[in-house]
Every structure is written in C-alpha cells, then in structure tokens.
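The complex appears here without one of its protein chains, the remainder shown in place.
Chain lettering (A and B) follows the sequence in which the chains are written, and residue indices restart at 1 in each chain.
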Amino acid sequence: MSAPVHPVVNAAGSAPAGGAAPLRWLRANLFASWPNALLTLAALWLLWRALPPFVDWAFLDAIWTAPDSKACRAAAGEGACWAFVAEKHRFILFGTYPYEEHWRPAVACVILVGLWAASGLRRLWNWRLVPLWAAGLAAVGVLMWGGVPGLPYVENERWGGLILTLLLTTFGLAIAFPLAILLALGRRSGMPVIQGLCVGFIELVRGVPLISLLFMASVMLPLFLPERVTIDKLLRAQIAMILFAAAYLAEVVRGGLQAIPRGQYEAADALGLSFWEKTLLVVLPQALRISIPPLVNTFIGFFKDTSLVLIIGLFDLLSTVKVSLTEPAWTGFGVEAYLFAALVYFVFCFAMSRYSQSLERELARADAGRRR
Amino acid sequence: MRTLLIATAASLVLAAAPDRAAAQTTLAAVKAKGYVQCGVNTGLAGFSQPDSRGEWRGIDVDLCRAVAAAVFGDAAKVRYTPLTAQQRFTALQSGEIDILSRNTTWTAARDSSLGFNFAGVIYYDGQGFMVPGKLGVKSAKALNGATVCVQPGTTTELNLADYFRANGMTFKPVVIEKLEEVLNAYFAGRCDVYTTDVSGLVAVRASRAPNPADHVILPEVISKEPLGPVVRHGDDQWFDIVKWTLFALLEAEELGLSSKNIEQNAASTSPSIQRFVGASGDIGKMLGLGNRWAFNVVKLVGNYGEMFDANLKPLGFDRGINDLWTKGGLMYAPPIR
Partner (left out) sequence: MRLSTGDPRLRAAAYQAAALAAVILLGWYLVSNTLANLEARRIASGFAFLGREAGFEIGETSLIAYGAADTYLRALAVGLANTFRVALIGIVAATALGALIGLARLSRNWLVAKLAAAYVEFVRNVPLLVQLFFWYAVITENLPGPREAVEPLPGVFLANRGIFFPVPAWSAVHGWMLAATALGAGAALAHARWARRRQARTGRRPPVLAGAAALLVLPPALAWLAGGAPTRFSVPALAGFNFAGGAHLSPEFAALTAGLIVYTASFIAEIVRAGVLAIDRGQFEAAYALGLRRGLAMRLVVLPQALRAIVPPVTSQYLNLIKNSSLAVAIGYPDLVSIANTTINQTGQAIEGIAIIMAVYLTISLVISALMNWYNARIALKER
C-alpha cells in the first residue's frame, strides 16, 4: 500500500496536454514508484482473475429465458439462471397484488419516485411541495386501494414487492420527520421532564436493534391493545419503522440545531419573537438546511432498513424474492435472486447518495458565494 | 389547570378504547366485514405459497377458500395474512385472523393452554424413511445396521433414536445441518436411509431425485404430526363451521361428489346426497349458514381428493394415510345429518 497522500497532492485526472499525455498519465497514476507499480499489477491480476469468469457466468453463459427450471439446472455452475428472474419478476415487483391490476402499483411506484425526485429539485423547495405531495399521495392511495369506479378494491394485505418497500419508506419518513423535529426541540428545550422523556426515547430506540422493535410491533402490540381491537399488520410494522426513523432523524436535526450560532437565538429574542415564531422562522430553516446532507444519508439507511420487515412476514421486495425461491421448481437460484434484489436496492440508494453528494457541493458553493 | 389537562388526556385515551362488551360472534363479524381473514404460511410449497402470478395456492389456502364458500357462497371472499411461526398464535388470539390454516401440529398444549380449538386434521404428517429402491427394503423393521442421514436439532433425530432402540436395532447416524447437504449426501449414496417428515420426503423425492421412481418411502411412520386449521376457544359456532367444512370436503369425496359433477348429482335420489346438497334437512341452518353451504364448498373448491391432487400430488405427495378410511387411510368424516 502506498502511503496515502493528501488529495491536493494527488494529481489524478489532471493530465497535462501533450503528445505523450496518456503515457504520462499512466506513469503518474499507476507506475509512479516501485511499490506503486507492484500495487497496480496486483490490482490488475485481481481484476483479470475475477472479471472474465464473472462476465462468462453473468452474461455469456447465462440462461435468459426458459419455460421451466430444467435448462437452468442443466447449466448449474456454468451460467447464471436469469430465467428465474424472468419467470418471477411480476411476483417480485408486485407481490400478491391481483395480477390483472399490476399496472396500478407500477404507476404508484412511478408517482412516488417522481415525488421524491421533485423534492430533490432546489427550485421546488417552497410551499408548492406541500400540495404536490398531498396530491401525489392521494393518487397513490386511490390507485393502490381502488374502490372507485373502474378500480376494484384491493385490501392492503395484498400489497407487496417494490411498492411496499417504497410506501414503508415514504410514509415512515414523512411521519417520522415532524416527530423527529419535535424530539430534537424537546431534547434541547431545557425543560427537565420533556428533555428527559425525549432523551429516554431517543436513546432507547437507538440502543436496540430494529428487529427487536419489529418483533415488538408484531408480537407485543396486539397485547397492548384492548381485546378485539386489532391494528393491521402493515400498519404495525409501519409504526415501528416510524419510531425507529424518528429517533435517528432527531439526532441529525439536533446536530443542525447545535450548529446554529447563539447570536441567531439572541437576535430573534431581541426582535421579541415568541418561542414558536423564533423556532419556525429563524432556527429551523437554518438548522434543517445544515442537516440536509446527513438527512439524506439517514433516508438511504432507512430505505435499506425497510428490508427487515421480511423477518416479520411482510412481503416487501426482499421478501418476495425469498418467497419466490421456495417454489420447489425454482429453489437453488439464490445467488441470482439476491443479485437481482441487490441491483434494485442499489439503483435507488446510489441515486440518492449521488444526489446527496451533489447537493452538499452545491450548498457549500452557495454558502461560499453568500459569504463573499 | 393540571387537573383539567389530566382529565382531557384521560378522556382522549378512554375515547380511543372501544366498548369491550360489544364483542360479537366470529360468524357475525365475518359476515359483517364480508370476508374470512385467514392466517397462512409465508411460503411452503403445496400448503400455502403465492405462485408466479401472486395468487395464493396450496391445501391450507384451499381450506380457507372452502370456509368462505360455505359462509358466503363465494370462495374468493378470503383475505390472507402471511404469518411467521412466531406470529401465528398471537395473530389468532388477538382476533387479527379468523382461522389459522398454517401447517400447525395439533398438540394437547396448544389445544388447551394457548386457548385454541383444532377443527380437525387436513393432513396427517409424521416422520418416515426413504430408501433407494434397489436395496429391496420393504419395511423400516429391516433397517438394522443402516446408515441414516438426518438433520439435527429437531425432534426428528430423537424420534429416530427412539424407534431403533424400541425395535432392538442399531444404526449409524449421519447428522448434517443443512437440508441441501443432507440431500446431497443421501442421493450420492453416502447413507442408506434418509429420514424426515413424510411430506418432506415426498417433496424431496419429486423435486430432487434424478429419477423419483428409484426411491421408496417406507410405510412406517414413527411420529405423529397432524396438521389442521385452528380457531379461538369460546366461539363454538365458528368452530363448528370450520370443522364441518373440513368434514364436508371429506364427505364429498366419499360420496363421489366433485366440483365437476355435483351440479348433475344434486338431483340424485340418494338421501345422503340430498342432505349434503341441502335439498333436504336443515344442516346449514343449524350451523348458522345457508342450506347450500356444502354444495357451495364442493362446487367452488372441490372435494378433499381434488384439493390434494391439485396441490400436493404434483409435488409427488402420495395419499398414504391421508386417503379416505374406505381406502385404508385415516380420513373419516362423521355423517352429515
């Protein structure tokens, strides 16, 4: 391992113009010194060992379509069986939703993704987002439940696959976020009882694994309620996810609150603003702006964590993948199945993390511009 | 001020609590909501599993459909709640589901202390032995000295030891944790015998054996695993409905009534068929259902044999002890009259 260097020292990618530029780039970035050259060769060897077999397996020798699993079994070990995904993709994406109505969750997924994408545009960061989200979520609700002319009613036990993952994420974050702000404000309120309650809640939830909260929601919550009162399984899991997200988001928001200079509070007090005016008009807008990048990271983590509802028997994306593997004809293709699931999750998370990075840079630039 | 706040909070909490006295019967509740809520396995081939189109399939699922047919005359009025082993009993106790139809073994403890009623047996399971046909073994009593592949950690291993000791035989166990491996070991000929639940043996033979006909499942079954639908204690009417729906499935097979021929045979002069289809007698009314309840069950779902053939036979399951009592099995329905 060559000793790490400061990035400013690192001249990667800034090859000077000239006839021998590629060669010079190679020497500067791959063969700068003996250890460096050895490192390059080792990395190349690793790639050469890993890539061609993978390409053979995943693409060249893969079986893309097959009427049943026999062809795949015959090719076991040689090529990937993407025919499994081809056969099961409808179930993986939409779960037990009625087959003829699959377009509805598909459109709902597009709407949800569109809402998230729209919320990422900085020029839409104003009051217009509120009606946009309200209309979007209403449309998703009508599509998913139906019960209006032309759309038969579909109970939420039948929702599954990608849409369930997206819904758990969206509603989890949408409800947890205001809760998190209250918790963060409470933790910094200076009122001992409220502070104690908030700290207790936050630390309790952050100190235990999400699984134990999900177990609690699935097994204990029915005991907490009066006899004959039941809460839907999906809703119970959603409650656990909300509490979990709220505790983690609260800590991020608290970080933002702490970063606000005292002068801002004092200035607001000097203007004679009430507590809520001060909080809503002066403190929160600044604190939230500071916390946007870590918030997006928490969102990504939460999106990944929704996969844990598999353990309590909800049919989210990962769960539908796993259930697909229990059909005797198609058992034994776990590697292909989980690679497919990984790819779907990756697309969403990678997009979000790229967005978060660009946003961070943009905000830093904007700050620098303002200071100038 | 403080008392006021507390009083407000208290009234809010109490307002959220429903009237506990207004508990109604399960049948009334099911009729009011318009569907049967059925707890099923999240994925067990042949018993309950969503297919590639997302439709629930399996013999446990068909029982739910049969109950819906009996209550509503519409087998589609079912909603399924996939449950893990951990959740199944809580879900039934809390009233989240009306029937638990999730390959659950009937035991004394569950029937009594958990507060459940088992409404019969839909599949008699039990531990059995599979051997390669070429060994020529016809009975488990002839397995003295055999090498046996078994998965550890289950009662399977203990039953195995008990059985051999009770019959004065010895064996050499090959205890392997993972199903995949234990099967590889068996099919590669590294042990003479593979033992697990019979339903597992047939499923394995169908899906994994290079040539299923080369393997024989021995007739001896050394443990009892009766699987059946479960309902809550304390609602005898609902218990009766589920129990007699199951019996109607068996009785239909015995009477030779199937989803294909029940329409024609409804006009038969046989008194038992007349009672079955509701042309005479008031059995349905006594159960709190319509008189065509059993007719609907068979018309919409089929008889037990049809259910078995549709769900379990393709996986290689044999009727065995799950055949009708008239054919040497254990399936016996009390007379419907």
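The rule is simple: a residue touches a chain if its C-beta (ideal position, glycine included) is under 8 Å from a C-beta of that chain, and two chains touch if they have at least 3 such contacts.
These figures come from a predicted structure and were not determined experimentally.
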Option from B:T105, B:N184, B:S259 or B:S280 whose C-beta touches the chain left out: B:N184
Residue, one of A:V219, A:V282, A:L314 or A:A329, that touches the chain absent here: A:V219
Contacting the left-out chain in the complete assembly, out of B:A28, B:A85, B:A161 or B:M286: B:A85
Absent-chain contact - pick from A:I175, A:I260, A:C349 or A:L363: A:C349
Positions on subunit A contacted by the hidden chain, ascending: 1-10, 12-13, 29-30, 32, 36, 39-40, 43-44, 46-47, 77, 191-194, 197, 203-204, 206-212, 215-216, 219-220, 222-227, 300, 304-305, 307-308, 310-311, 318, 322, 332-335, 337-339, 341-342, 345-346, 349-350, 353
Contact footprint on subunit B, counting only the chain that is left out: 1-2, 5-6, 9-10, 13, 17, 85-86, 89-90, 93-94, 113-115, 152-153, 174, 176-178, 180-181, 184-185, 188, 190-191
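Operating definition for what follows: only the chains that are shown with their structure count from here on.
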List of subunit B residues in touch with subunit A within their complex: 17-18, 20, 23, 42-45, 49-56, 79-84, 86-87, 90-91, 93-96, 180, 203, 206-207, 315
Interface residues, subunit A side, partner subunit B - complex: 87-88, 90-91, 94-99, 155, 157-158, 160, 215, 218-219, 222-223, 225-230, 233, 311-315, 319, 322-324, 326-329, 331-332
